[in-house]
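As you look at this complex, bear in mind that one protein chain is not there, while each of the others sits in place.
On to chain A.
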């Protein structure tokens, strides 16, 4: 047992880096556990949608903890960040495999491909997103939610207390920023 989610969230809000790390790790673990459970139930074809996965992680961790439920936005942000971390890690692993740093690697990631997404593009996007975080954290969070965690604009709207249209507009802005921050050429 580790400290309560509420305690961690509180500490997180007060800028405790260690609390954020602990919470992040917990979410990361929970994400993987739930995803794995789904995979086990549904066979090789993953049927859970990313947004369902994210919601499930939230409910599992927040439980009946009212403070945590009330702080859902912060929480979702962490979950989305964890999703981003997972996919970037995957990219890195594949990159390692590609460069022949270990045969084992290739085998481990067998059957797990980047679905046609160029690895370099993914890693560049991650870099651009870091830049956006420095310039406009709110837009960056939106990208994590939508792009990495698969939350719909409507879901994001209700989390942020704004209309779906507003979210869509912000998305456009974020998209412009990222496109601009990326190296030239179609992504």
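Going forward, contacts are C-beta pairs under 8 Å (C-beta built on N, C-alpha and C of every residue); 3 or more make two chains touch, one makes a residue touch a chain; residues count from 1.
The working rule: contacts and distances are computed from a predicted model.
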| item | value |
| --- | --- |
| Protein name, per the UniProt record, of whichever chain is missing from view ("Iron-only hydrogenase maturation protein HydG", "Serine/threonine-protein kinase", "Multifunctional fusion protein" or "Cysteine/glutathione ABC transporter ATP-binding protein/permease CydC") | "Serine/threonine-protein kinase" |
| Hidden partner interface residues of chain A, rising order | 1-4, 7-8, 11, 16-19, 21-22, 24-26, 28-29, 31-36, 38-39, 46, 48-51, 53, 83-87, 89-90, 93, 96, 101-102, 104-105, 108-109, 111-112, 114-118, 121-122, 125, 131, 134-136, 143, 147-150, 169, 172-173, 175-184, 186-187 |
